[in-house]
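Heads up: the structure comes next, in structure tokens.
Excluded from the complex is one protein chain; the other protein chains are retained at their positions.
Take a look at chain A:
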């Protein structure tokens, strides 16, 4: 499983935010920090306050603010669902679109 990569999707209530391949995802859940690597067991967790950090396969790091949501991991597919989500560096105009 180690050579596999994660397929990450971030969606907000009213729009699709981002999707792409990633090496790892770390997020803060209601109970604490969690890191997800390829091959993780399926899980469903409620997100706490804090940023979700996605380590992309191209080496870049993507930080997303996600408030009041949850995420699911299933067969290396990570879906991050948030009430309001915005990417780090995303302009306000794009966020409102």
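Here, a residue touches a chain if its C-beta (ideal position, glycine included) is under 8 Å from a C-beta of that chain, and two chains touch if they have at least 3 such contacts; residues count from 1.
Following the convention adopted for this analysis, contacts and distances are computed from a predicted model.
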item	value
Undepicted complex member, UniProt protein name, chosen from "ATP synthase gamma chain", "Lactate utilization protein", "Nitrite reductase small subunit NirD" or "ABC transporter ATP-binding protein"	"ATP synthase gamma chain"
Residue ranges of chain A at the interface with the undisplayed chain	9, 11-16, 29-31, 34, 41-46, 68-70, 72, 74-75, 79, 81, 83
